[in-house]
Each structure stands twice: as C-alpha cells, then as structure tokens.
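Working notes, beginning with the structure itself.
Now for subunit A:
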Amino acid sequence: MILFPSKPSIVACSAVAGPVESKSVFYSYFDSVSEDERWGQKTNEQGHSKMIQEACDIVMKKADLKNLDVDFFLSGDLVNQMTPTNFAARELAISFIGLFSACATSVSSVIIASLLTEVGASRFAIAGAASQHNAIERQFRYPLDYGAQKPATAQWTVTAAGYALIGKHDPKLPSVVAATVGKVVDYGEVSPFHMGGAMAPAAYDTITSHLKKRHQKITDYDLIMTGDLGKIGLKILKAMFAQTDATQEELEVFRDAGAEYYGEDEAFQSGASGAGCSASVYFSYIEQQMKTGRYKRVLLVATGALLSPMSFQQGETIPCTAHAIEITME
Partner candidate 1 sequence: MDPQEYQQIEQQNTPPTPYLKNCLKAFLVGGIICAIGQAITFLYMIFFDFTDKTAGNATVATMVFIAMILTGLGLYRKLGAFAGAGSAVPVTGFGNAVVSAAIEGKTEGWVLGVGGNMFKLAGSVILFGVGSAFFIALIKLILVSMGVVEW
Partner candidate 2 sequence: MKKLAAIVLIPLFLIGCSSEQTIQVAGITTDEEKRAEIESLIRDKKDVYTGTAIMAEDEVLIAIQVNPWVGFKEQKVEKELQKEIEEKYPELNVLVSSDFKMHWETQKLLEEEDEKKVTDEVKKLKDLAKEET
C-alpha cells in the first residue's frame, strides 16, 4: 500500500470512444465519440493511436495546457509492444513511459503519476489507457468477421480511451490519497473467454489487502468499482466477499465498469472489457460524479488478465492482477 500525503489531484479528465460505445450507458459522460472505428486512418492500429492522441489533446485543452507544460505521459494498451501508445507518444512529444498491466493499466499509470507528483518530479502528468476493439480482438481471438459462437462469459473489448491529468493537490478536485499495487494472482483459470472468472480473485486479493492495511471497512467507501470483471465476474467477486461474511449492505458498494458498460444488451454477453473500459468510465463518469459530490470516497480497482494468445495455446493458466487507487473529494 502506498500513501500519498500530498494528495495529488485529478486536474482534468477525458474519455474518447468509438461508434459501438454510443450504445454505452456512460455515453453522455464521454467527451468525444467517433463515428469511425478507425478514426479516419488506414489501419485499426493507426486509429487506435489517433484515439489516444485525441484523448490526450482533450485533457490538455481542458486544463489549458500545452504539451510542453506536461512532464510525463504514462500510458499503455494491449497491442503487441504497445505500438499505438508509443506512436501517440511520438506525436505528443512528452517524456513517456509505456506501462503494461493489461486492462489494469488505467490505474497503474495513475499510481506512477501520483508517485512522480508526490516526489515533486512532475507538475502535470497524463495517465491512462486505451483499447480498440478491432485491433485487440484480432490479436487475442479470431479475425473480426469470423463467425464463432462465444460463451455467455465472453466479454466485448471496448473501443475507448480514458486519460487523467494528475497535478498538485487542489481541495476542489478529486484527489488520490492511497494506492495498492496488486500481486499477480492465478487460481488456474484457462479459458480466455472467461476473463471475469480469472480476474475476480485478483480483485478480491487487492481489495482485501487495501482495506486491511488502511484499517477500513467496505462501507467506508461510497463505491468500490472494479474495472472489467463483467456481469459474471462481478457476481463471483460478490460471492467471494459473501463467503467472508460481507453483509448485503456491504455488497451493494461494489460495482463493475465492464458489467454496466453496455447496459443489459445481451449481444455483449457478460459485458465490456479492455484497457479502455475501466479508463473511460473512471476518467469520465466517476470523476464527474465526485465533482458533483455524489461520491466522497471511492476505490477504483482495475483488473487485468496477463495472458498472450500464445500463452493460453501453450496451455498456461491465466495470471491476473488488480491495482487499486483510493480517491477522495473534500
């Protein structure tokens, strides 16, 4: 667990999404929604990169900053070697560290950005993550137009990017007070179509360890939001907490971005996933809800499955991680 005594603040946020995400229940909180999955570029990967750039431009514009004013750019995505993020960083020309925690990158980047702010190395840092459906599905699963039947546990990779600008403490803004860097947990799940089941133990591990070290109860939080467990993963997580005698009231605190992302639409099976899923919800909906004062203290737990298409073909189980940040609003 890491404490941030200086309480770095989330100065501004941006969320950009693709055409399918206009069906999302969080649609009205997004800053920009593209009608083109490729953002007018020639390839999906270029579109992915463009989306990241657009999100970063919006977050800088909101805080009235130029890229020279930003000290660090911390980001990641799920494509091999994170080329979309790397290429976006080339255009942004900000000191850049690429991070990979799979879908948990949205939070791990904020943790690093808060640390850099805490030690005084950074005035402003952009942190976040992104994913683009076509590019990611292609890499991890089948070609897009291949007709395959997916089980009810499968999730839909979102096309979205979410970025937060982390700066010095401002009492009027939501601030990061503590964080837990998750361990890598593996309970032996092997199906790449059941990510929720693979990631739930990681989320459980990180949440319990955070609460224990902070000497808190679940009800100290207005909301504990996991990243992309999906409907089934969230159910499993709640069942795990129920096993350890959590009350119904406590279980109400838990929500999952992926489970809610597309509402009740059955075409998306268990819900949304991808690095952009948690990022685009945390850095739009959650931030705005905190600013309006609806939530005073939230725990954002982004979960990530650390697999590659090759690793599960080789019969490896799926190791997962979850990173948590505690955000408060005074």
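Convention: a contact is a pair of C-beta atoms (placed from the backbone, for glycine too) under 8 Å apart; a residue touches a chain by one contact, two chains touch by 3 or more; residues count from 1.
Basis for inclusion: all candidates are chains of the complex that A comes from, given by their letters.
Predicted model, so just to flag it, every value in this text is computed and none were measured.
Q: Of the candidates 1 or 2, report the single one touching subunit A in this complex.
A: Candidate in contact with subunit A: 1, the rest do not touch it.
Q: Which part of subunit A faces candidate 1 closely enough to touch in the complex?
A: 42-45, 138, 142-153, 187-189, 194, 197, 200-201, 204, 232, 235-236, 239-240, 243-244
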